[in-house]
Each structure stands twice: as C-alpha cells, then as structure tokens.
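Every protein chain but one is kept in place in this view of the complex.
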Amino acid sequence: MDAGTPLLEVQDLHVVVGRGADTTELVRGVGFAVRSGEMVGIVGESGCGKTMTAMSLVQLLPTGIRVSSGHVRFQGEELLGAAPSRLRHVRGAEIAVVFQDPMTALNPLQGVGRQVAEPLALHRLARRGERLKRAAALLGHVGIARSEQRLKDRPFEFSGGMRQRVLIAEALSCNPKLLIADEPTTGLDVTIQVQILALLDQLRKERGMAIVVISHDLTLMARICDRIVVMYAGQIVETGPTAEVMSSPQHPYTVALAASVPSLTTQPGQLLPALAGAPPVMTGLGPGCSFAPRCPLAEERCGRVGPTLTPVGPDSLVACWVVEERRLASGSASRR
Amino acid sequence: MMTVKAARDELLRVERIRKHFGKRSRIRKVSRVVHAVDDVSFEIGRGEALGLVGESGSGKSTIARCVLRLERVDDGLIYLDGVELTRLGSRGLREIRPRMQAVFQDPASSLNPRWPIHQVIEEPLRVHGWGAAERRDRVLEVLEEVGLSHRYLNVLPHQLSGGQQQRAGIARALVLRPELIVADEPVSALDVSIQAQVLNLLVALKKELRLSYLFISHDLRVTRHLCENVAVCYLGNIVEVGAGDALFTNPLHPYTASLVSAMPLSVEDARQRGQTIVLAGDPPSPLEPPSGCRFRTRCFRAQTQCAEGTPKLEPAGAAHRAACFFPLDPDFLRDRAAGSPGSTG
Partner (left out) sequence: MGAELTTVDDGGRRGPRAATRTAWAGLRRRPAALFSLPILLAWAVVIILAPVLAPYKPDALNIPAALTPPCAAHLFGTDELGRDVLSRVMYGGRISVPAALAVVIMSLVVGSCIGLIGGYRRGWVDDVLMRVTDVFMAFPLILLAMAIGASLGPGIVNGIIALSVVTWPSYARVTRSVTLELRNREFVLASTVAGRRPVSILIRVVFPNVLPTILVMASVDVGRAIVNFSVLSFIGLAAQPPAAEWGSMVADGASYPSQWWIAAFPGLAIFSLVIALNFLGDWLRDLLDPYMRVRRVV
C-alpha cells in the first residue's frame, strides 16, 4: 500500500432490511475515505443511516439487515464478503468499535480488567500474565485512577463517563489502526463529553490512529473532526473539511442543521429558522431528492431526480441541484 | 393557607428548599442520604422564564418535582402566586394544580401508551369535571395552538413522531390554561431539527399566552434562547444566576465557565474559542458532597478556603450573582480564547 492510498475506502455502499418485495434501503450509495490519523465525523439525525453505515464496516449489522452491494476496502483489502476468519482477525486488532451505551456494551458480571484484556486474549497478542498488566496500563492511560486496584471492579461501580473510558481502553488494547466510535458521548454530561473528546483526540495524535465518529451533534464534531460527512435519509448530502463545512455550509440541510441550534446570532426569544416536517421514513421514499419535501430551495427538478455528489471545492462534495446550478452560474471554483 | 404579598408581579417564589433522599443509618457511620437539593431559592415573574441548567446529579429535576408537589420538600417554602404549596392539603393542591402544569422529557413515555391522543390531552379536563362538549372544544383549541392536526386525535402515541408526541404533551399542559409551566428537558430527546420547531413553539406560546416557565435543561444554549434568566445548578446548589447573555459572556463561577466552554454559542466559536476547559475527574457523588464549596474538587481555582466555608450567592440582590469565593474576572473567557495563560483543569 503506497502513501496515497486511504486507510479505509467505502464505495457505493447499500444496506437493506427485509426480503423480496419488502426490502427497504437504509443506506443508499454511501462512499467516503478515511486516511491514516484522520478524524472523520459522520453527522445526521435519527434514521439517516449513519449507524448502519458504521456497523457495516465491520459487518456487525443486526439480524435482518445486510449489505446488498458496495465496497469496503481497508488497507486495500476488500472486507465485504471476506472470510469470517479474516473478519474476526480484522475486528478488534485492526478496526475497533466503541459502542454508544457503555452500560449495555460491557458485561455487568465481569471485572473491567478482564473485559479490557479480552481482545488481547482473542487475538493472542499477549500472554496471560501480561494481559492484565496491559489492561491496567490502558485503563490508567485513558484516565482511570488507580487502575491496578480497579481491575476487578464491575462496570456498575464506575460512573457513565468512566465506563465510556473503559470501552475506549478495550477498543485500544490491540492497537487498532482505525477506531469507530458510535455516539461516544451521547447521554453523558456535557463536562464529561468534553473530557472524552479530548481523550479521543489525544489518543489519536499519540498513536496515529484514524477515528470515525458518528454523532447527531454537529457542534461536537466541529471541535475535533478533520472532516465532516453529513447524512440524510441514507445518503451523503455534504462532505468536506470541517472548517469549510462549518463556516460555509452549502447543502440546505447542513445549513438548517447548523441554524437549528441557538447561537450568538439568534436573539433570545425570537423564532429559530426551523425546518418544517420530520426526517423521512425510509419505506416511502420517492425517486427525487429525499430532502426536497423540507427544503426551502426545492425546485421542480428536485422532486423528479435525485442529485449526485458533485465537487464544490478541492476536497468537498455536495449533493444538491440548486447548489450545483449556482456554482455553474457563478463559474467559481472555490467555496467562498 | 398562607398568602404573602410580593413586590413585583411575582408568580413563583422558592425559598431555601432542601430535599434529601434516603435514611440516615444509626448503626453505621456512613449515611446513605442523597443530598439532592440544598438551600435553593429563586423567583419567577409572570410571563418570565427561568432556566435551571445543570448536569446529572445537579438536583435540577428534583427542584422541578418539588415545585410540582410530586415530592415533599424537607425544608423551605414554595409560593405560587402567594399560595404556599409545601403545606397544602390534597384539596387545596387539587385546586391549585390547574395553575401549574408540566411538560416532560421523553415524549414517548410521557403519554399514556394505551390512550388515543384526544384522551391524553383532555385528561386534565376530565379530572376537573369539564363536560364532554366543553372538553372537545378546548382540545381542538389547544391542538391549534400547538400546531398539531386534528387528524391525530384518534391515533395512539406510538404512531406519532417524537416531535408530534412532544407537541401533544405541550397541548396537555396547556389545556387547563396554567400560568406556570414546569418543563423538564422538553427538547433533549428530540432530533436537532425537531428541537428547533418545538423551541419555537415554546417561545411563541410564552408570548401569546403570557406563560411563565421553569425550564430545566442541560443545554445552556437552548436555555438562553428561551429564558430571560438562567440559574446554574451543581450538586444541589445554585452556583450562579443571571441573564442568559451575561452567563455566556461573563460567567462568574468557574463551573459556569466550563459549561459555557463545553457548549459554544456558534460553530465558529467551537474552533476559535481556544482551549476548552476540561474539568478534572468525575462529579462527586451526591451521597457525600464535598465539604465547603461542593465544586472545589474539580475547580481549577480552588484554594484551601474553599473547603472550609460554603459560599453564598453574591452580591445579594444583584441581577447577576454567583456563589464563589474567587469569582472569575469579566474577561476570563475572552482571555482564554486569546491564549493568555489561564489555568486549566
């Protein structure tokens, strides 16, 4: 693999649920790349398909949901359709996942030391005596005080933020090249969220690890991610470097998302520019742009044909007819 | 019934309430008492909104429940339009309930899953003996106010989306024409784009119906948007109170500053505001709050004095006050953003 190849490449991913006539597409042609050491944030509201996208990267989809087509290449190797033994090796050792709810992601009956050490055992990366020592070191590294004494403690003896740290420690145990974090801070107190994000950032810089973060919180992503991918109704609607997407969002959905959170420019007591309607149900989608029903810029064409992702900058893409037209009209090659 | 005349047009007054859960064990030295709320006081005027902001364990939800008389306070007084609530018997309570209603956090579980929407909304009317025709009229009226279509009168809650469910919950809260609405994290469980819709609804209703809100939230930005005044809670105490903007631009209490830096007011802010304040350690348990100032174990400005005395909200009577022996300078956050050496956690 040469220096230019991204660590992870996703192409035209389609994830469906149901069989035969009853099939519904949950992820409809998603593609993006992640380079080594990069932090990419996938942002969207419930039902947009971001979690399904992440879970399909490591083939951890729930029963009844499957990848119907597409490519997932990790270090040049195709993961979809790979042998189960190969996948098992990749999971944990090369790609690790931090799940959303620490309470259910940890075994309530086992000590945290054993759970953190489990990937080491599964991938035979350390001998028995070594493993617990490494677990203690990892726990200490993620900020849990007195980790050697706490190896036998059960998850319920830790607070929410600390449980999340335990999950992160477990994910790191085999030194993965890629970490997928599914809503790692949702449900945690705000000040703890900040701690966890700082931890993730620090770990990434130390280990050169790439991280894919899934979240519904745009402001959170803005803090730490290098690039942002915005999803809506199973598709990517905008992607680009964080600074650009945040300072001048192009897609009307991204604009609306950013505007929905009260900010310095909103007067207290005034109405926010809220989107009408709700995120669509995936079973009833028509041929056109899925955002069109709620879009303030929607035109006639938007209802008929769905837009494709087109470049609006050196590293940015937007899927919107109106944006595309405006760019062509102004003839400019850059965002601003 | 005790009545007290108030100075300005005050609707709700809470005086030094305390609520502890659990029993103090005589046998063991360690007490299993949760100090949920300690010495909390505030007022809300008619047509005004006060936000209670804090994280888990801050006591904000307990305060809301005490005001609604869903819990009995151990100490302190609560006045709604001059009527003292804590000693009220069940009859008096029933009479006064129509004047203060509630909106809850989880839209799905705040509506009875077995009742169709019209029944959920009209329940308060039934309980207070309204006739069928009057109920129908009022329900239709209130649906209009919250922007929910008549189509949904006969559906069950789980058939509605989260935003619609929350609107139904708001409709139910409005149906008796209350003067005070206690809203416990009403938008936290909603998607961001729906949050904005519901927030707008709350803003509009406040203006049209001259409602007062006691608005509980963990999100300082949302609270500032809706509420004239914001009180920051930490471990059962109010540590700072003032106008929303003041708290954002010139927080006095170190905890407020860390909350503000965790929730920047704009996405550019998020990248430009320099170093976020990262607090050390976990919040202490409400079972054993630290002595003296409860925030001192995580505070980046703590000194020995902070362990000895408990700071009070000062300056007394001012619009913007904080309970801290070493309040921050007005330019604290701006200096941090500029990169000057402020202490971090």
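What to note about this one:
A and B label the chains in the order they appear, each numbered from 1.
Assume contacts are C-beta pairs under 8 Å (C-beta built on N, C-alpha and C of every residue); 3 or more make two chains touch, one makes a residue touch a chain.
Keep in mind the model is a prediction, meaning the values are calculated, not measured.
In the complete assembly, the contact with the undisplayed chain comes from A:Gln270, out of A:Ser69, A:Asn175 or A:Gln270.
Set against the missing chain, the residues B:Leu160, B:Val222, B:Leu279 or B:Ala302 yield one that touches it, B:Leu160. The residue from B:Arg72, B:Arg87 or B:His128 that touches the chain not shown here is B:His128. One chain of the complex is left out; on subunit B, the residues touching it are 68, 70, 90, 93-94, 97-98, 100-102, 104-106, 108-114, 120, 123-124, 127-128, 147-149, 151-152, 154-156, 158-161, 163-164, 167, 169, 172, 176, 197, 200-201, 204.
The criterion applied here is as follows: only the chains that are shown with their structure count from here on.
Centre-to-centre separation of subunit A and subunit B, using mean CA positions: 32 Å. Within the complex formed with subunit A, the subunit B residues making contact are 55-56, 161-164, 191-197, 199-200, 203-204, 206-207, 218-219, 221-222, 224-228, 244-245, 258-259, 261-271, 276-279, 282-283. Of all the residues in subunit A, the ones that touch subunit B in their complex are 45-46, 159-162, 189-195, 198, 216-219, 222-223, 242-243, 246-247, 256-266, 268-276, 278-279.
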